[in-house]
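Remarks on the structure that follows.
All protein chains but one are shown in place.
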Amino acid sequence: MHIQLNPLGNMKLLSPLEVGQLQQSASSELYNLYRNCSLAVLNSGSHTDDAEAIYQQFQDFNIQVLRVERGVKIALENPPTHAFVDGKIIRGIQEHLSAVLRDILFTHTRYDHNLEGGANITHTTFDILRNANAILPDTEPNLVTCWGGHSINDIEYQYTKEVGYQLGLRGFNICTGCGPGAMKGPMKGATIGHAKQRHKDGRYIGLTEPSIIAAEPPNPIVSELVIMPDIEKRLEAFVRMSHGIIIFPGGAGTAEELLYILGIMLHPKNQAQKLPIILTGPAESMAYFEQIDKFIGATLGEKAQSLYTIIVNDAESVAKTMKAGLEEVLTYRKQIGDSYHFNWALTIDEAFQHPFNPTHENMAKTEITFDMDVASLAANLRRVFSGIVAGNVKSEGIKEIRKHGPFNVTGDDKIMELMDALLQSFVAQQRMKLPGSEYVPCYKVVRNG
Amino acid sequence: MHIQLNPLGNMKLLSPLEVGQLQQSASSELYNLYRNCSLAVLNSGSHTDDAEAIYQQFQDFNIQVLRVERGVKIALENPPTHAFVDGKIIRGIQEHLSAVLRDILFTHTRYDHNLEGGANITHTTFDILRNANAILPDTEPNLVTCWGGHSINDIEYQYTKEVGYQLGLRGFNICTGCGPGAMKGPMKGATIGHAKQRHKDGRYIGLTEPSIIAAEPPNPIVSELVIMPDIEKRLEAFVRMSHGIIIFPGGAGTAEELLYILGIMLHPKNQAQKLPIILTGPAESMAYFEQIDKFIGATLGEKAQSLYTIIVNDAESVAKTMKAGLEEVLTYRKQIGDSYHFNWALTIDEAFQHPFNPTHENMAKTEITFDMDVASLAANLRRVFSGIVAGNVKSEGIKEIRKHGPFNVTGDDKIMELMDALLQSFVAQQRMKLPGSEYVPCYKVVRNG
Amino acid sequence: MHIQLNPLGNMKLLSPLEVGQLQQSASSELYNLYRNCSLAVLNSGSHTDDAEAIYQQFQDFNIQVLRVERGVKIALENPPTHAFVDGKIIRGIQEHLSAVLRDILFTHTRYDHNLEGGANITHTTFDILRNANAILPDTEPNLVTCWGGHSINDIEYQYTKEVGYQLGLRGFNICTGCGPGAMKGPMKGATIGHAKQRHKDGRYIGLTEPSIIAAEPPNPIVSELVIMPDIEKRLEAFVRMSHGIIIFPGGAGTAEELLYILGIMLHPKNQAQKLPIILTGPAESMAYFEQIDKFIGATLGEKAQSLYTIIVNDAESVAKTMKAGLEEVLTYRKQIGDSYHFNWALTIDEAFQHPFNPTHENMAKTEITFDMDVASLAANLRRVFSGIVAGNVKSEGIKEIRKHGPFNVTGDDKIMELMDALLQSFVAQQRMKLPGSEYVPCYKVVRNG
Partner (left out) sequence: MHIQLNPLGNMKLLSPLEVGQLQQSASSELYNLYRNCSLAVLNSGSHTDDAEAIYQQFQDFNIQVLRVERGVKIALENPPTHAFVDGKIIRGIQEHLSAVLRDILFTHTRYDHNLEGGANITHTTFDILRNANAILPDTEPNLVTCWGGHSINDIEYQYTKEVGYQLGLRGFNICTGCGPGAMKGPMKGATIGHAKQRHKDGRYIGLTEPSIIAAEPPNPIVSELVIMPDIEKRLEAFVRMSHGIIIFPGGAGTAEELLYILGIMLHPKNQAQKLPIILTGPAESMAYFEQIDKFIGATLGEKAQSLYTIIVNDAESVAKTMKAGLEEVLTYRKQIGDSYHFNWALTIDEAFQHPFNPTHENMAKTEITFDMDVASLAANLRRVFSGIVAGNVKSEGIKEIRKHGPFNVTGDDKIMELMDALLQSFVAQQRMKLPGSEYVPCYKVVRNG
């Protein structure tokens, strides 16, 4: 099967010079990344989070960037057939493929990824989003980021749908990390809520990154896909774009996200900032939140705990709380003259912006001790969980683990104890990987003694 | 709870004279009908097909048509609370309420319901649809009517969703009779198909009638609701508006629909007409179609059988067949100069147009014999099944049965035998009523001997 | 030249029954009216106000209403060629032709034109406008009616353009009587104002009537054409639809319009009504307004004079005054709960609603005396001027005058003296007819003595 496609969006309008650059990128070391991300979106709807398995299955898949007189074409060889209807690609997938072309080959190559200076990093994050047409200054500001596990049980999944439904009924748009579980449920629910309210322009934004897109490909409902270069810019994009954050049960990734937002909100310059953060799940998940809350209390303290609200089993209340919070957010933004669609005024310490490369060496170096100030502690905790996510589902990380064995996670006894307990509960609850395979931990908790 | 609403659509723009007429209608014998239909749409999403039960539950519900300087307001007292979000009515339900006002109080009172002449009846059907803005000459013609039971099993329901999904992927809009089961599944599936194809203006048309709206209220996905005055105009509306018909498993109502369309397509003047008719269900429902097919063969003959295609357990093939059929339909319409959005050229015999009132007397009079020509036989069979639907779920019919016992269905031995078998299989398969209550037949098959 | 056209708007969607009625109307005595109005809009842009001359020029023009399977077609024989571009009709003219079909053959035949009761007449007026889609409840309310002569000098014409431009800059939409002079200038000016403000949906509504459309055909800028059945409903439509009225210099027709609105605003029930009325013209036209103002003062009194503002040679001030007035209008409508788009609350006495047929007998009967109450006086004065307009430019009136000589206009000496002076000044200023022909008065002022 050979197919040629016109890209959509701003990839429709390129000069020969730009097409030349695209082709050059496509034949560089970026090619594999480009090919794999394209494969991931073509394979949307698949039921595995094992990137390697997907790549194995479609070994004869090939993609090329062709130059034609008026611009560019994408040529596919042996793509997954379920991306097509009667030989024609599904429009949403064509859009996602165009987003991959745009973000991996066109946009990402425009930046120096060793950027110094927080302002530069923030500008890059903003520019990628703007270039993806994801910031719409003339629309109602009402974007809720939903975080949570890709591997959650059915009761939890139904609950994320219910929360999405209640948000959709109230006109909220949804942003998640792309993928199944808590990243899909809220979008699905919101779709129904939007339909009932005749809200035709509902947005379902998926923010992802190259290293996770295969494990968590954009679900079919994602109407806008943006691939940020790394998890740090992805997290910054979530936080600056959205007007509130909901955190569902999840595993290491969700813990990373929670630590990220708490670390930021604890920054002294952000004291006046308004950003509703709600932790929520069905009654059955109450233990999960108790454990998380305890961990936060023991590590980052009461002040961190006061930054979020835990709501158990009450989707309507979640949506109402978010709506009340939205009003405060907008009032605050108006008062300080900030944009309604990108939170420029939020201070993000560079410790949270610079990419953390989860090698065994870096993981070992990332000590977790009570000596550190709370912000640095949060930053390091975030890094550790980030590393565990990489070891679990990111292609690079999996290879590292295979080669060198599990990461050592080191720190003060007391924190390590809490951490161990938390991680073990994630494992027990099957939050680390989709059920079906037995989970082999990619980390070893080491106590400093 | 007291709430006042502005109606939407063309009910926004009324003269005092018209508002006066609305108020008069609302305080006439139409009031009950108006109140009940309004209650039905407010109660959308409920899980019973027992109209009486709903009416019982909301005895203190009250609705009034208020005259204000600039037009009309709808005043609700004690409406079902789940129609509201934070005290504000859900937009889709507000639209449905406006449709009830429009169709029951405004439109229906404009016609003489004892219309003579097929052309007058067709004009009325057309005028009601046009007045509801349901005929959109500037849009792509691609409307598929889906018929089938409101009470189907889960495998069948999933299958109707899959068919809707495959239709949606191919850009088809969906028209059904409003309600659960086979009337909801295709719409839900199409919603996802449309979303994937970025088809933002998907239409989910619900055609209903006053006597069945409570038992089968519009599901939340219905984006356009039209209440036709009776089942005959409703069937005519389905057939003239749509470009193809899919029939899923169902009970007496589905049989009525099948007999209606076959009776019409058998008319000599319709020989050249193009209208794809597909009977389809999951593999598990194969026996159902065999029985129906046998019944049609034995009563209406091979020619009738040749008018439809049976496709078992292949949703994709259903959608592809429909797409191929659509092309033939449009080619034919173009050739004869007919409208793409209303099939004027189709001949519908008056026997299928005049309302059949299923009293015991009329049911008894409706003989089913082999002496009749095929068209009359189809017409009478249609009437008999129509009566059984009334006895099963329509308020008037239920009262009649309660008072006088089951209808007698009379006719030639052989047909009665087939009919008895067919109806008993419907009962056995729980197609007559939603599961949960035991079904007591509203009919008695009497053989002429 | 033979051409067949599809009608636009709601004439696109007709049942065979309705097409049958259209054809019947088209072959009845309405045919001539239909043909002549169609000819008038096809001849848009012509430079004569002599309807008879136009009809003479296009004697071989023929129009037919054809029935096709899917509705109706308009067949034209020998139409004016400048209505076509490369053999294709200009879209705006196609719309106007469809409006003629709609209003003359379809809408007007639906009413009983001997309607009793003001409410019925108002409903008819409303229904015709609604049917023409001229009342748009979801748009900004900001419609200014501009009245004034079709025959004005170039300085006045430039001034009407300037006023239109200043209105357009402030977002006002324009409604006039269709035709050249003061009916075209404000629309042209507003077009430029709208363009500068990027106001893409500017409305240029032309309200006309069958008896005057040929003399004053819709100018090319009219984006919505509505043909009211008679001058009385046309005047009611102007007044109820608009949020303010500007009166430029003009002849008998403009006097009729001024008397109409003053007569209505003098009604005791309209005391609280808000409706800005501005008389305006260039410095050169000052004498004109002095004379009009004097006439109003002498006949209807100071209270009538207080209802309007005269602004000389200051287009910007006219627009600003109108804008300030608009706010008062909307505040008032909100306060009493009236519609923003149709002034239901305005009381119009039936004396102003019933069609006045300007026969010699009726003109003679319409006495003008100081014995009458002010409202009746205004009503009769309005009728007299209406008769003079008919005698000047309406086909029927011209024939009457040709047959029976000038109308006698009778009344108290003092009023007749004023009237004579006013009318003579209209003649002297060439306001009665377009320059080029000598004006022969169609009236004779008779003093009661």
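Letters are used for the chains, namely A, B and C, taken in the order the chains are written, and counting of residues starts over at 1 for each.
As a convention for this text, a residue touches a chain if its C-beta (ideal position, glycine included) is under 8 Å from a C-beta of that chain, and two chains touch if they have at least 3 such contacts.
What you are looking at is a predicted structure, and each value in this text was computed from that prediction instead of being measured.
Enquirer: Which displayed chains make contact with the chain that has been left out?
Expert: A, C
Enquirer: Just to verify: which one of A:Phe106, A:Phe126, A:Tyr159 or A:Phe407 makes contact with the chain not shown?
Expert: That would be A:Phe126, which touches the missing chain.
Enquirer: For the chain left out of this view, which of C:Thr122, C:Ser223 or C:Asn270 touches it?
Expert: Considering the complete complex, C:Ser223 is the one touching the chain left out.
Enquirer: Per the definition of touch given earlier, which of A:Ala53, A:Val68, A:Ala324 or A:Val440 contacts the omitted chain?
Expert: From the options A:Ala53, A:Val68, A:Ala324 or A:Val440, the contact with the absent chain belongs to A:Val68.
Enquirer: Touching the missing chain, which residues of chain C?
Expert: 85-86, 90-93, 95, 169-170, 191-192, 195-200, 220-221, 223, 320, 323
Enquirer: Over the whole complex, note the residues of chain A touching the chain we left out.
Expert: So the residues of chain A touching the unseen chain are 12-13, 15-18, 68-71, 119-120, 122-123, 126-127, 130, 135, 137, 336-340, 342, 344-345.
Methods note: only the chains that are shown with their structure count from here on.
Enquirer: Is the chain-to-chain touch network here best called a line, a ring, a star, complete, or other?
Expert: If you draw each chain as a dot and join those that touch, you get an open line.
Enquirer: Please work out the Cα centroid separation of chain A and chain B, and write it as a whole number of Å.
Expert: 45
Enquirer: Using the average of all C-alpha atoms in each chain as its centre, how far is it in Å between chain B and chain C?
Expert: Between these chains, centre-to-centre, one finds 48 Å.
Enquirer: What whole-number Å value describes the gap between the mean CA coordinates of chain A and chain C?
Expert: Inter-chain centre distance comes to 63 Å.
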